[in-house]
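Missing here: one protein chain of the complex. Every other protein chain is in place.
Chain lettering (A and B) follows the sequence in which the chains are written, and residue indices restart at 1 in each chain.
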Amino acid sequence: MIVAKQKPIAELKEMVRPYQKLLVLGCGTCVKTCFAGGEDEVATLASALRLAFGQEGKSIKTEELTVERQCEDAFIQEAAQAVNRNEAVLSLACGAGVQAIARRFGKAVILPGVNTTFIGVLEKPGLFTEECAGCGDCELDTFGGICPVTRCSKRLMNGPCGGSKNGKCEVSPDIECAWQLIIDRLTALGQLDNLKRYIPAKDWRSSLSGGPRRLIREDHVI
Amino acid sequence: MNAFDQGVFSTSADVGGALLQSIKLPCSAMVRDIFLLRAFEAGADGVVVIGCPQGKCQRIDGNIRAGKRVAWVQKLLSEIGLDGRRLVFAGSDTVDLAIANLLKDMMLLGLSPVKKETGISK
Partner (left out) sequence: MKTGGQSRLKETLAGGGFAVTAECGPPRGANADAIHKKGDLLKGFVDAVNVTDNQTAVVRMSSLAACVHLLEMGIEPVMQMVTRDRNRIALQSDILGAYSLGIRNVLCLSGDHQSLGSQPEAMNVFDIDSVNLLHAVHVMRHEGKDMSGFTLNVAPDMFIGAAENPFADPLAYRVVRLAKKIAAGADFIQTQCVYNLPRFKEWIRLAREEGLTDKIYILAGITPLKSAKMARFMATKVAGMDMPEEIIKRMSAVAGPKATEEGLKIALETIAELRNIPGVRGIHIMAIEAEEKVPELVKAAGLLPHPQR
């Protein structure tokens, strides 16, 4: 899923200050799962903003709405009237959703309510971790299902580096050395030979480095 | 507060004329962030969430979850500009003490800056 974190109240308060009527628009998919922008978070945030302005002696009118996904037009459409009757939209969707809303409702002020961070998983209750960098050329078969592009802080193809100690990365003791994990996993699988050969420099054309990407499915284009 | 078992909420703490309102839920873990914020929007100057005593949750870990949720909202309240000390969590065995302490804090913090009608006389 895409993992995001709500922006701090102080930042949001200043962002929405110019507007008297605000639509707080949630998304029921990724950001709901990471507790950043689902229905519950919309309600909490709208209330928090009302309280934040209230304790200044100001009032703000908020409308609350959540759609299934803000990255698909069919769902975004449902918000059309709500968007029109408010001065601005505070979208709690990931960056893709915010942009989809902005594209769809060209004349509306669309504000981002969360900081979108990574593609990840729920490793255990309350802990989301980054797993995939979207490099566009997956080599997880070579690395026993552990991604060196994402999980190695230096994206090494022929790791580990000299800073790996006790299975931890030199950047932080909270970060496991991906290469230690890869070596352990491949050893357990009897596939350590995967790492004995030279792994060439990665072709980054398929990643964001090659420019923003697109995917077309001709069989679905009508 | 586990409303199914405990009936009407009461406390022996000296609330000195403060208005006490209670809301009953089957388990403290059913408290949602929004309930707590709405309480402040409705004009509350302080909020206590009462759950089962530590280690005695009737639903295994409900009071632990409630405690964490309250901590989260305390932080949020501080970020909003309302002091997080206005919100507390207490086990049903320490309610009177918790309310007494909360009232002490509220004397220092004053009325909620969110302008509404309900207030404390002292």
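In this text, contacts are C-beta pairs under 8 Å (C-beta built on N, C-alpha and C of every residue); 3 or more make two chains touch, one makes a residue touch a chain.
Everything quoted here is computed from the prediction, not taken from an experiment.
> Can you list the shown chains that the omitted chain is in contact with?
A
> Looking at the whole complex, which of A:Arg17, A:Lys58 or A:Lys165 touches the chain that is not displayed?
A:Lys165
> Specify the residue from the set A:Ala74, A:Leu127, A:Ala201 or A:Leu215 that touches the hidden chain.
Residue touching the absent chain, from the options given: A:Ala201.
> List every residue of chain A that touches the chain not included in the displayed model.
153-167, 170-172, 177, 180, 183, 192, 195-196, 198-202, 204
One rule holds for everything that comes next: only the chains that are shown with their structure count from here on.
> Using the touch rule from the top, collect the residues of chain A that touch chain B in their complex.
8-10, 40, 43-44, 47-48, 50-52, 54-57
> Considering only the defined contacts, which chain B positions touch chain A in the complex?
Touching chain A from chain B are residues 32-34, 37-38, 40-41, 76-77, 79-82, 112-115.
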